[in-house]
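All protein chains but one are shown at their positions in the complex.
In order of appearance the chains are A, B and C, and numbering begins at 1 in each one.
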């Protein structure tokens, strides 16, 4: 899907263009529409109204998605949302130090996550709880980060899910290196052992030098890497226009690899496009950039107050594009699921949330000696001395005092 | 000049492409040709054979360049080359610690430098001695850096020529900030006080995060900034293919501003394209990326040994594209200059070099107290104490010892 | 020294206001922007949101989008363009959202910001202020509680300061902005909104010089030991001194304020009287500011020291999960324990 090259201004060849003027009201409206609609190049397989739209390019990637599979994706999204809401609530109740909600991004995360195969690797940022879930990381294992009892403790190798990365952009380079490694090990090619890597980051992250360098490295080394940018329209309080003139998927044009925009609220579309991209990578045609066009329905984190910087109108418009609702409607209309199924999923979600809650309320605090562990892989006399000194100091206080 | 978007691989929509294969011999040849020829989108006003090629788009920018003006550009390039060679020789003789030769890049530097107006600002990297010359910085003022007596001492404001920057990419962001400042001060617009900034960097620099961030910032703030990338085909020992899949001017496509490739050995082409780009910027249509397609005819620096990594064939091919020779031929054939003129310029260049040499041989060493000066703009007691202590220690040795 | 500040708003207000550190910084920024139209504020979310800590609250509304810039999300970009703006004649005040995110900008700080003045023999000035909320104790996730100030103190060409109370916050920020050198301005984030620290800021007062330490608590003739610290640990040390006084031990407390170049004369003077020094900081100890203090005090006060200079600092580990931070951060007990050790030496 090459698109005509568009410079926002000026069109060269016509001599100096007029001074860049304030946008006209029409342009503002067009811009706003683009903000919620994603533009002409958006790939969408399932409309907000639950209508299935055929795609010559991507349908082949979801031929296996029958009603049962779609029910599975629906269930995934409902569970993930329910857990997200529960965690958000637990933060309000003081059980978590902070929560980073994914509300609204369930389709982007479940769709792309389910596109991965077991041997693939995913590099998340800090909001990819839905991807974690698809990689088999128990939601409970995520809580330590937000309860501040650990910095993340799942077995990254078993799950093919790298630790969360908070410093914006860092993981993109780490993922590029990992994917280079897959390639160096001969895992790229069309045989059955082919591997790929996917890397998640946000719209704001695209400005960081590390993301650029990740693009450069992956392109130069033909790394099997899918750059999966969830454009949720906001980087905390800053709209995407503060990061780029052009739609973000078009950034790939400058590097010589494909960039595509998919409806990030369409789980089927995300699944199909990501499967395509991963396939390309496994065959040695990577990297690929995917922009999942979605919306952050909640605050940036529980410490954020979005009412300071965005209008609730926007939220209302996006509510009509809900990622779960469209699958529900589609399943119901097509006879792919009946009310019992929906009720069962809700009930399961309740149990899921209750277990999470129960687990969270009973999480133990880490012991003080944990502080000194794993700084290095082998002991360090300097740190050993600091630990001994501190622990004996603590002991001096007696049991209760500290 | 929008160009068809080209992904080096794969063309999406056709399903997974075949695994990226080794290039065919034909492709290698095509690639090599592109390396010296610059491809179809190269703007060229003066061929290596001295033939003037009309350009509907860029001719309007050089209507004032009559034979006299062209003789001026010729003279500029000859003087700059002569000074460069002299400095290179002086390094061999131990008079300079190092020299960074510009041989082969005279047209790119003189052409772009002469496109600037007095109030414009230029941010060089470390090889832009030719630009410095066009900004009125005396060649002698450059020598301190390479003789290691100072880090650069010209009056950047008077000359509109920022200090050299050695850390690759840094100056691109600094230039973006400066250009933002021009805009914030209302200097952008089509009146007579309009200003613009130009920023120089190499092909290798395009990989650095700072250059990307410079692109992002300039695009978002519509900064009046011309990114002038001298693609001299090499970043020390690494060819451009180690930095990018695509021709570098196409990098701009991902950001939504124009990117153009000009024959960097064509002084008229560089003058015209840069004037066009600066004009765009002054009118508020910046930024613009220019890739000047040229060749580093000498070593990276005097400490480098290019025979370890590149074939002399390449050099031979590029000798036929010499930036000075084509102007000489054009002037001679068109009757724009006679032999006396060329002889005069040569003689002037000899004097220019002799003065430089004379100056260099007599440059004094800086006094030790210089070490402590200008760390801060106001005195610091800590440093004052260090200076006093060191100077009295030195004095203790008596005059001759240190 | 701050240039005299002309106020264009709040003129009806009394010249003495009771402010938190956060509000004092906000007012200081406002005053600096009023005084000089070349002062601009830039960073992530500093505009409409007023910054994640609200230190820039209301400034974009009053000074416009060209003076309060919500920048793209990249710290090298923020600092690198600030350098260019400064070269152009602006006085940018950059906000780094949390200290843990200053590292992408480290290169621009070290290679350009710190060196341009030296490189050009003084011809280029880069009056950039980088505001850095730092330190722990807020129960945050990783990268939000660190104390990297020593890295900048070790970088010649930078000035590094830290405030510990509303009066200093108000004045030091304005002084940093009028200073022609680059200033790293470290703000004790956990104290931003501390009601307990609220203080009367007299906006007509004459401020102390920016690059000077200050004795905050005199120990008197029988002072037993000196505590030297800065930023968030100042409150800890003052509290420790209060507690020690109740036990009959008199401690002097010195707030460094300027971390680089250091102003250690008041410390030397104090140690020559007390004979004992405890240096306190949340930063890891290895090759840090507290190392420097110990190194210089042992040299300058060699014959006065009755015990070695002791340090109470974060451990030489990454900042731990914040459920453990009470163990990592110097607190009143650890400070007093060190004082006791010094006294018992």
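Keep in mind that, in the parts below, contacts are C-beta pairs under 8 Å (C-beta built on N, C-alpha and C of every residue); 3 or more make two chains touch, one makes a residue touch a chain.
In this text the structure is predicted, and so the values were computed from the model without any measurement.
J.: List the shown chains that the missing chain touches in the full complex.
T.: A, B, C
J.: Out of A:48, A:97 or A:209, which residue would touch the omitted chain in the full complex?
T.: Only one of A:48, A:97 or A:209 touches the chain omitted from view, namely A:209.
J.: Could you tell which one of B:204, B:224, B:286 or B:336 touches the chain left off the display?
T.: Candidates B:204, B:224, B:286 or B:336; residue touching the omitted chain: B:204.
J.: Which candidate, A:62, A:110, A:148 or A:179, sits in contact with the chain we can't see?
T.: A:179
J.: Mind pulling the chain B residues that touch the left-out chain?
T.: Residues in contact with the chain left out: 97-98, 144-151, 166-169, 204-205, 207-210, 235-238, 242-243, 303-305, 308-309, 365-366, 368, 370-372, 375, 382-383, 386, 390, 393-394, 397, 402.
J.: What residue numbers in chain C mark contact with the hidden partner chain?
T.: Interface residues of chain C facing the absent chain: 76, 100, 103-104, 106-107, 110-111, 114-115, 118-119, 142-143, 150-151, 153-154, 156-157, 260-262, 283-292, 294-295, 298-299, 302, 305, 307-311, 315-318, 345.
J.: Just checking the interface: what residues of chain A touch the absent partner chain?
T.: Against the missing chain, chain A presents residues 123, 150-153, 155-157, 162-163, 165, 167, 170, 172-182, 184-185, 209-210, 213-214, 216-217, 220, 373-378, 380-383.
Please note the rule applied: only the chains that are shown with their structure count from here on.
J.: Relative to chain C, which chain's C-alpha centre is the most remote?
T.: B
J.: For chain B and chain C, what's the span in angstrom between their mean Cα positions?
T.: For chain B versus chain C, the centre distance works out to 41 Å.
J.: Taking each chain's centre as the mean position of its Cα atoms, how many Å separate chain A from chain C?
T.: Once rounded, the distance between the two centres reads 36 Å.
J.: At least two partner chains per residue is the criterion; list those residues in chain A.
T.: Correct list: 207-210, 242-243.
J.: I need the residues of chain C touching at least two other chains; which ones are they?
T.: 71-72, 74, 76-77, 104
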